[in-house]
Structure formats: structure tokens, C-alpha cells
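This is the structure I have questions about; it appears just below.
With one protein chain removed, the remaining protein chains of the complex are shown where they sit.
By written order: A and B. Residues from 1 in each chain.
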Amino acid sequence: MLELNHITKAYGTKVAVQDVSLTIPQGEIIGLFGENGAGKTTLMKCILNFLRYKGDITLDGQPIQHQNIARLSFATCEHSFFPDITADAHRAFYQAHFPNFSAKRFYTLMKFFELPLHQNIKRFSTGQKNQFEVILALSQGADYILMDEPFAGNDVFNREDFYKVLLGILEPHETVLLSTHLIEEVSDFIGRAILIKKGQIVGDITTDELEEQGISLMDYIKSAYSYRSDRVMEALEELDEER
Amino acid sequence: MISFDHFQKEDGLPVYLQIVFYIKRGVVAGTIQDGDILPSRRVVSALLGVNPNTVQKAYRILEEEDLIQSRSGAKSCMVLNEPVIRKIRRELVENDTRSIVHTLRQMGLSREEVHSLIDRLWEQEV
Partner (left out) sequence: MKIRFFQRDWLQERTPPGLDLSLYCMKLKVLLVISFLFAQAYWSSFVYFRSNLFQNGHLVPGRMMIDFVDVLTVQSSFVPFFGFVSVILAMIYWMFAFYRSFYNDSMSIYTMKRLPDRWELHRRCLTLPLLGIGCVLILMVLTVALFYQLYFLLIPKEAIAPHQLAKLFGLMKQRS
């Protein structure tokens, strides 16, 4: 169980994350939605202990430290692999540092995505780099897999394949926290949606609850953001009047 | 093993219900028979690109209606016989017909107009 208690992170006067409290049990696939700068990335970096923050974050009751950090993995659009070594060299490095690393899962995914094992990562295309980044996060043997917009730049077929493979290989105890803009695409795939706006949680609902209430994820998000679809009509009518 | 190759995800209906209907239509069409094995929850969720809980919900409904039998450790299989198949056929027909009736009423047709429409179209089929 990953618990966030009243997390606040400010950069000087700008507050990136404001009093966020969340409980994330194992086994969920969660979509984290929010506009650019909403605080999604900052929140993940707090969980991973990259940043200092107010409040506390615990994993099964323990703070996140070097003893249990291996239970969290991370895939980011900024990429966190080593560009100057090969994929297989990454496998050796991860194997040496993460006791639960699964070489089998690693090789299976590399094969499925047809990525070369013996070429330096810097020579991969952007799409391949994204795929490799996610493969590392999935093979680490973590219980909580945090992914920060991992598919920026991948074409839709790539992404579709990816969601399907993910669903096929995830064990019941593995948790995925995926921050993304691609709401429509992931709406069937996630079990829970968390919405962040200006550093605060403005929505937290499971897909079961959405089904019971009979609303789609997109509609829920629109209402949480007070999205006004009539703004477009208003603007066009104004332009028309001017003519 | 029951195939999901022809499953098409649609808007409007929750996915778990779509899965239930897919199985039931297969039963009525005869492509799904007694004893046929259902793929595991995880495989179906990967094939369809949907959350495993969605598939779990669908399987649970089928189990509650005594259409499938799940054994721990092994895959679930279909439990069908003639009366059950007929019941499902009736249920699906009634469901589809209910939507049509609803649509036709919304369009303002009277009962007599619907009857003569059906007669006319029935003749055309022959």
C-alpha cells in the first residue's frame, strides 16, 4: 500500500503540489490526468524521493528509502536510461542492482518490440527509446510502476500494442500509475482515474463507479475541469457578428 | 478455446456487458458450444485492451447465470444445454426487439404501422 499524506511541494513561492493525500493499494492500474504543469510529474518525483516535500509518503508503513526503493520503478518521457551503452548492458546493470529484476520479461519484451540488444540506446529512434524506457521499468521487479507520459512521440499502433502487452504481463500484485494526456485511449485500460489541477486533487474515481453512475471518463474529467464546450460556439458567433 | 477475434468494442455499452453479449451471441449462433474453454481473464484483457477487472465482471455474470463453470487453477468452461440455449436466444431476441420498438415509437409510428412494416419487410426476405 502506497500512502501519501498531505504532500505539499513548493518551488520558492510557486506551489506545485498542494496538500495531496492518496492511498494506492497494490494491483491497480491508475490513470493520472492533469494539464501541463498541474503537478503530475512533481508528485511522482516526490514519491520517488527525488524532491524534498512536506508531509510523508510510506510504502507499507515504511518511508521510502534505499532499503525499499527497488519496489518502485520509473519510466519518464525525459528518459532515464544510459544512452552510451547497449540494451544488454542495461540488463546486466539492472540485474546487479535490482534483486527482483526479471531477465525473462526483459528479453521477451525486447523481442516483441523488435528492439536490438547490442546497439547503444542513443542510436534508437524516439519511439524505440520510449519503448525501451518502459521495458526497463516493467522488468525491474517493482510493485509500483510509475510512468510519466511515457508515450510522447509513439504512433498509435505502438501504443495500442503496448497497452495490450502490459495487460498481458502484469501480475495481480503489480500497480501501474500512468500519467498521460491520452484520456480516450486509456479509459478502458485503467481501473481508476485521479485528476490533478493546479497541484490539487480534483477527482478520484474508479471505473466501476463511473459505470454505476453511467458517465464516461471524458465527461467526468470535463465536469471536474468545468470544461465549457460552448466556448468554441461563442467565439465563432462573435467572429460571425464582426463580419 | 473460445476466440475473441471477432469481438468489436463499441461505444455506449459498458465493456463487461459487451463481453457477456458476445458470449451469448456465440452460444446462439452455435460457434460456442458446451464444454468450450474460455481463455483466462488476463489473456482476454490483453486481447481486448481492457482492465482485467472488466473481464472479471463479465465472467462473474456468466457464472451467476450458470453459463460457465470455473474451477480453481484451471480455465473456466461453458455449461450449456438445449433449454439454456433457447432461453438465451429468447433473451437476446427480446433485447434486440426492445431496442427496435423503442426506436420506432420515438419516430412516432403507431402499432398498426409497425405491424404492416414488419409484414412488408418479412415478405421481401422471402
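Operating definition for what follows: a residue touches a chain if its C-beta (ideal position, glycine included) is under 8 Å from a C-beta of that chain, and two chains touch if they have at least 3 such contacts.
From a predicted model like this one, the values you see are computed outputs, not experimental measurements.
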Omitted chain - touching chains that are shown: A
Contacting the left-out chain in the complete assembly, out of A:N120, A:N158 or A:S216: A:N120
Listed residues A:F74, A:F162, A:F189 or A:Y220, member touching the removed chain: A:F74
Hidden partner chain, residues of subunit A it touches: 48-50, 66-67, 69-70, 72-74, 76, 78-85, 89, 93, 97-99, 120-122, 129
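The rule we apply is simple: only the chains that are shown with their structure count from here on.
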Sites on subunit A touched by subunit B in the complex: 29, 160, 163-165, 167-168, 170, 172, 188-191, 207-208, 211
Of all residues in subunit B, those that touch subunit A in their complex: 9, 14-16, 42-43, 45-54
